[in-house]
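Removed from the display is one protein chain of the complex; every other protein chain stays in position.
For subunit A:
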Amino acid sequence: MSDATIEGAPRATQPKSSLLVADPHTRRRHAAEARFRAYGLGAIVISMVMLVVLLFTILTGGIGAFRQTYLEIPVTLEDAQLDKNGNRDPADLGKVLTLTYGKLLQQSLEKVVADKGIAIADLSAKDLSGLISKEAPARLRDQVLANPDLIGQTITARVLVNGRIDGYYKGRVTMDSALRDANTSPAQLQLADALKAQGMLATKWNWSFLTSPDASDQRPEAAGVGIAILGSLYMMLVVLVLAVPIGVAASIYLEEFAPKNRWTDIIEVNISNLAAVPSIVFGILGLAAFINFGGLPQSAPIVGGLVLTLMTLPTIIIATRAALKAVPPSIRDAALGVGASRMQSVFHHVLPLAMPGILTGTIIGMAQALGETAPLLLIGMVAFVKNFPSAPPEGLFEPASALPVQVYNWTQRADPAFIERASGAIIVLLVFLLCMNVLAILLRRRFERRW
């Protein structure tokens, strides 16, 4: 528009332009460019700031999940309580419930407090017994059932403490908040401090966050992402085994062999459309096709994997076709020219050259599938699962959870300690994604070739 006015203006009134003094039009153009650059830079700065804020909140919130407070107390496993018949019969030992072990731990703690001369005002019996996690009796019971010879001995039991005490050493709970909190009390925190001074209570690195299963709402301190990691891994395995061969085979056929007619056009449009279909739709399809019709079990990684395969296929096909298209026709022509068949030219020359693009597309598709919760909601994987699935292939048919599902579940729990766990699970998920993306970049670097 401004060009037009300048063209249309009489020559005499036009200002003299020089290389040293820019005319208004040039200045405007330069200013527009500077503004555009500033917008771009601003957009990048804003997104970087958002990313930093996100990472910062997740890291500060979730790093605590990787550390856990433990109490080490001597526990005498008395015959009278644990094995009344004295015959170490596993059936009899199994009848002794966690309730008894809980009492045993409580007595041991009372004894420690008395022996060490720890005296705290207002310490109620509930505060004392509440210090130990509700998970501890179950772990002690498992230990004894696995090794009945322990009965009669005095062992040093390493037990989890209540999530509130753990939160106290991570700064989540303070003396002030404990005063108002129905689940802990300042006296309980003082007891924890006294035990810490005796060297019996310590906050340590927590591997069990990565290896243990989910825990119920009363035991945030025991909850871990073990089953979720395994479930996600199994699903990725299914996606890898199914989506990659099917996707690559479909794209090679469509790109190299299929006749270009109306039918292939329709298929192409449909594949592009499928890539944009909301993932929950695939969940509905999975429920109808695999569970109701196919008779596959609910909550199983195989069904999750199949659903995610359907979801990832279009992404992989589109990426693979783009990679195949990017191979110059001269490669094909040369191969055909020296007498190769079309299949030989594809598998010996085109496919290896398209590999980096295919791999990148595949890994990005899988990373997307890894973070997906919505389709899993309908096939019963958004669930509380406590038993580890066995090794594949049987394990694929047993109930499991998934990492994003675990995050979703934990954010809904009432106990604030689960927020820390959820952030911890997000960190694990991000590390998973980071590893996959790094792998994608490495593979591309390794195989990339430029023309």
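The working rule: a residue touches a chain if its C-beta (ideal position, glycine included) is under 8 Å from a C-beta of that chain, and two chains touch if they have at least 3 such contacts; residues count from 1.
Following the convention adopted for this analysis, contacts and distances are computed from a predicted model.
Participant: Can you work out the missing subunit's protein name as recorded in UniProt? Choose among "Phosphate transport system permease protein", "RNA polymerase sigma-70 factor, ECF subfamily", "Phosphonate ABC transporter substrate-binding protein" or "Isoquinoline 1-oxidoreductase, alpha subunit".
Facilitator: This omitted chain is identified in its UniProt record as "Phosphonate ABC transporter substrate-binding protein".
Participant: Just name the one of A:L210, A:A258, A:A322 or A:A383 that touches the chain not displayed here.
Facilitator: Going through A:L210, A:A258, A:A322 or A:A383 one by one, A:A383 is the residue touching the chain not shown.
Participant: Touching the hidden chain in the complete assembly: which of A:A38, A:V52 or A:A249 does that?
Facilitator: A:A249
Participant: Which one, A:T26, A:N87 or A:N183, makes contact with the chain that was left out?
Facilitator: Only one of A:T26, A:N87 or A:N183 touches the chain omitted from view, namely A:N183.
Participant: Would you write out the residues of subunit A that touch the absent chain, in ascending order?
Facilitator: Within subunit A, the residues that touch the unshown chain are 94, 97-99, 134, 138, 141, 173, 177-178, 180-183, 215-219, 238, 241-242, 244-246, 248-249, 291-292, 294-299, 302, 306, 347, 377, 380, 382-387, 393-394, 397, 399, 411-416.
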